[in-house]
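Every protein chain but one is kept in place in this view of the complex.
Entry: subunit A
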Amino acid sequence: MNDVSDVALRLAIVFVVFLVAPLLVGQTEHKVMAHMQGRLGPMYAGGFHGWAQLVADGVKFAQKEDVVPAAADRRVFQLAPAVALLPYLLVLVAIPVGPGDGAVGQVIDAGIFFVLAVMGIGVLGSLMAGWASANKFSLLGGLRTAAQLLSYELPMLLAAASVAMAAGTVSLTGILDAFEWWWLPWQIAGALVFFVAGLAELQRPPFDMPVADSEIIFGAYTEYTGLRFALFLLAEYAGIVILCALTTVLFLGGWHGPFGADGLGWLWTLLKTALLAFVVIWLRVSYPRLREDQLQKLAWTTLVPLALAQIALTGIVKVAIN
């Protein structure tokens, strides 16, 4: 009985984090973008600096009519938001927040592979949405999503493999246990590659060609309304949380910090994740959208060689240490 309640409690906590963290990132994005552009952003909903803006948005989405285009493939169209969102919930279960086995939803032996594999499934949601909408713009969005994913999956995997080599394990908790502060400069190239490739996988600016609103309206999500559209948005922000948390765990040492590693480890994880999320928002405000050829060029001529060089460096240092 104790085991069952323990597992239930962990899953409940993960679920609550899954619902709250993306909203926090979303609200931060509203405010940070506004201030970077010399605006105030939402100020009315909830009273204090518009803190309830996203709650109000959620209520609005829930009231809207759920439209399925007549020519669409109904079942695939309706299934797509769930396919896009649920993988991120699964990934969150495996991310360790603090030291020890107590601060992770579920310890998974092949953690890196689990996380990357399940994140890859989420993109199928965009592809399904793009195809099933029976809309040329949506199809173009789906195509661009697939093209982007195919080229950025490889550098992301290679960068993650470099950390696994350094730690000698593919388990996320194991990697954090093996972490030393000098891994930071050692794995910095891998960290950059991982973060950039992750941004591209999430279709965040400057890699937002697949949803480019000024060219193809909103890509795969053009035909979506109401709650299903909200689910896609939630998936995007959940993706940001997951990517930042993963980069923190793999490259920035997770719960390791200059002090307070015993009781306050989880705070370090959250702080680093929040900082990275801020960088994600910052990039959206400061960089213009990359063109398709620039996207492919960046992936194949910069990120892949960089990731391979990082693996070589990791191997050399690892052998030298031993």
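Keep this in mind: a contact is a pair of C-beta atoms (placed from the backbone, for glycine too) under 8 Å apart; a residue touches a chain by one contact, two chains touch by 3 or more; residues count from 1.
Keep this in mind: contacts and distances are computed from a predicted model.
Trainee: Between "Protein FixC", "Phosphate transport system permease protein", "NADH-quinone oxidoreductase subunit J" or "Ribonucleoside-diphosphate reductase", choose the name on the UniProt record of the chain that's been left out.
Mentor: Hidden chain identified via UniProt as "NADH-quinone oxidoreductase subunit J".
Trainee: Which residue from A:D6, A:D109 or A:E180 sits in contact with the chain not drawn here?
Mentor: A:D109
Trainee: Looking at A:V25, A:L54, A:V104 or A:L139, which residue reaches the missing chain?
Mentor: Only one of A:V25, A:L54, A:V104 or A:L139 touches the chain omitted from view, namely A:L139.
Trainee: Can you say which of A:D57, A:E153 or A:E223 touches the chain missing from this structure?
Mentor: A:E153
Trainee: Quick one: say which of A:V32, A:L127 or A:L243 touches the chain that got left out.
Mentor: Checking the options A:V32, A:L127 or A:L243, the one contacting the hidden chain is A:L127.
Trainee: On subunit A, what residues meet the omitted chain?
Mentor: Output for subunit A: 71-73, 76, 108-110, 113-114, 116-118, 120-121, 123-124, 127-128, 130-132, 134, 139, 142-143, 146-147, 149-150, 153, 157, 169-171.
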